[in-house]
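Omission of a single protein chain aside, the complex is shown with its protein chains in their original locations.
Naming follows writing order (A and B), and every chain is counted from residue 1.
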Amino acid sequence: MSVTQILFWFLSILALFGAIMVVVSRNPVHSVLWLIMTFFAISGHYIVLNAQFLAVVNIIVYAGAIMVLFLFVIMLMNLNKTAAPKRNRWLKLAGGIAGGCLMLVLVAALRDSELKGQFAQVNTGDIGLIKSLGKELFTTYVIPFELSSILFLSAMVGAVVLGKKD
Amino acid sequence: MKNVLQLAYLIPLFPLLGFLINGLGRNKLSKGVIGTIGSGAILASFIVSLILFFQVKGGNTEVVNYFNFISVGNLSIPFAFQIDQLSSIFLLIITGVGFLIHVYSTSYMHDEKPEHFARYFAYLNLFVFSMLLLVMGANFVIMFIGWEGVGLCSYLLIGFWFKKPEYNKAASKAFIMNRIGDLAFLIALFWLIGKVGSVSFTEVFSAEGLAKLSTTDITVITLLLFVGATGKSAQIPLYTWLPDAMAGPTPVSALIHAATMVTAGIYMIARSNVLYSLAPDVLNIIAWVGLATALLAASIALKQNDIKKVLAYSTVSQLGFMFLALGTGAYGAAVFHVMTHAFFKALMFLGSGSVIHAMGGEQDIRKMGGLSKKMPVTFWTFVIGCVAIAGIPPLSGFFSKDAILLSAYAKSPVMYGIALFAALLTAFYMFRLLFITFTGKFRGTHEQEHHLHESPKAMTLPLIVLAILSVIGGFVGVPAVLGGSDELIHFLSPVIAIAEGHHISHTTEYILMGLSTVLVLGMVLGAWVIYKNYKEKENTGFAKVLENKWYVDELYDTIIVKPLKVLADFLNNIFDKKVVDGLVNGVGRLVNYGGRQFRWIQSGQVGSYVLLMVVSILLIFVVQFFLRK
Partner (left out) sequence: MPINYYIFLSLALFAIGMIGVLTRRNAIIIFMCVELMLNAVNLLLVAFSKMHYLSAGSPFSTAGTDGQLFVFFIMVVAAAEVSVGLAIIVMMYRNIHSVDVNFLNRLKH
């Protein structure tokens, strides 16, 4: 077992464990923290895949900005120790079963797909580097890139309008 | 402009504009403006029609294509006008007589409120527009549009005084009777489209078009078209609406129910004469139906006491004569009679309108009498009309009726005999009407007598013009035996082939003419003796049957209306309430029940919606999975 493989399995288990903890934690703050851990694990995967740019962006945007935002909101609302009454148990069970079935069906569907036998390049390959991505981003994808700034602007305006105390 | 005939679109355009202006501006325009617009539109059409007529006379005929009206699959129906000898004559009749009647109406309808006055002229213009469309259309579809349009206007104008329920009933009756005929027309149209794949006159009547039709097809199509014509042109069995249509204003009766609309059926058959000539059986049916109608209506007219009813039955009877002409293959004679009839019947209707106007709305001739001194112009023009319709030479009616009688004689002497009898009845009832109304002593109230007056200029002028036309109108068709040259028949010959086989010697023709003239004069004398000093008395026996119109209305009521009513009652009370309502309510209840059973799905909670979504995605995946296998 090479180092890469060991890293892969380690990060995968970390991500899955974190994800499960997000769902099962009672305390929202804990959920947020577990989610941050999951995101870090996913960033680790990106590094294993040699997609350094995305790994960094993922940490900055998701683990950094977005999750901090979540945290702030939770703290603002003082929700950290809410113990809400139990949800309808049957509905909860149905949700769990439905989600599990979804995974099973998808796995069953994709197990024998034509992708079987293909490999993802790890450790090497330079398309994930800032240089090549940047080139592509500012040539082919320059218009969507500029448009995304407008999206941000409108999201900002929207957030302000919504959050304003009428 | 390449061809003056391209201007043909102007002819229907003017009345349409008049209709729009008068109809939309009815609350704002003054009566003078309305009348000017209404009459002016028709005058403009008349002038354009005249120009076209002289073009056509010079041999310039054309099918003018404007745009593609309907284009479905292989069927293409152009919006096109056919300007030829037949349509140009009808154009002149419609716009010419129409204009005179519009002028007359400005005075006759002057007591109406401005908005009703405008409504009247709008309807009248719309009618002229539809009629022009009917006559000018170069295919059966355009003709059908006009055909429906005149039916609508007829309905609107019969029910013009809509506050009286019986007038509305008369309007509905006219509309429904027409509708029965229209349905037959429509079926014939579909049949044509199905077999020939075209509705253009030029294509259907061409050799290739006719080759696609079997003998049965032709018989069925012509028969259906004839049923359509019986509706519009008031023939047995669909004639009963026309006498009731007299509920409308008198100028309307003159224009629509005497001069133009009711001749639409004759125009249609004359237009389709190529088809009809290939269906001799149908021609026979037409001839006998026309003859029966002529006789029946003439007999009813003998004992009617309403001045307009007499004229209405007279119209039905004259239309019968026209159908007789069509049935005997003398299409030209039919068109000739349409023309002369338009002159003298419009004249008499307008004359009766003048009388009714003077009598303050009274229509019963038993309450009139001795009007000749008070209304000389009306009286003398009415005399001219009577002489013309009775067929006394040399007025117009003589020539056209003579042409019809001759062609009937050529077909069979029996037909001739019956037709002559009907013609004699015509002379008798017309002069009865004349004498009762205008001679003897006045029998109305004192107040009415005081009110009696000659009508204003706007009413008498059209009367005089029509009287002149009634006198000279016949000279366009003087037969060869009398030194003429049948000009009208020859003029129409490009559209209507001259009937062959007139194997009647000149001697016979002279004898027939002399016979009919002498007998008619005898009838006039008889009417003079009987009715010069008319006294009211109760009708008994056969006269009573005639007065009640052979009880045809009652017969229709018993054999058609009443059973239908019973059926409708059954459907309404049993079928509708139990079956239809049950079905409808059942569906409602089912949906209601289902909704109650499934309402838990719409919990309003986001979670359950997401759950349903996931389950659905799962299902789609699974189904997809199994379908693949």
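One rule holds for everything that comes next: a contact is a pair of C-beta atoms (placed from the backbone, for glycine too) under 8 Å apart; a residue touches a chain by one contact, two chains touch by 3 or more.
Everything numeric here is computed off the predicted structure, so don't read it as measured data.
Participant: Since one chain has been left out of the picture, which residues of chain A touch it in the full complex?
Facilitator: So the residues of chain A touching the missing chain come out as 4-5, 8, 12, 15-16, 19-20, 22-23, 28, 31-32, 35, 38-39, 42, 45-46, 48-51, 53-54, 57-58, 61-62, 65-66, 69-70, 73-74, 76-77, 79, 82, 84, 87, 92, 94-96, 98-100, 102-103, 106-107, 110-111, 115-122, 125, 127-128, 132-133, 136-137, 140-141, 144, 148, 151-152, 154-156, 158-160, 162-163, 165.
Participant: Which residues does chain B use to touch the chain missing from this display?
Facilitator: 602-607, 609-611, 614
Just so we're on the same page, only the chains that are shown with their structure count from here on.
Participant: For chain A versus chain B, what separation do you get between their C-alpha means, in angstrom?
Facilitator: One centre to the other, that is 83 Å.
Participant: Across the complex, what residues on chain A touch chain B?
Facilitator: 91, 94-95, 98-99, 101-102, 105-106, 108-109
Participant: Touching residues of chain B toward chain A in the complex: what are they?
Facilitator: For chain B paired with chain A, touching residues are 607-608, 611, 614-615, 617-618, 621-622, 625.
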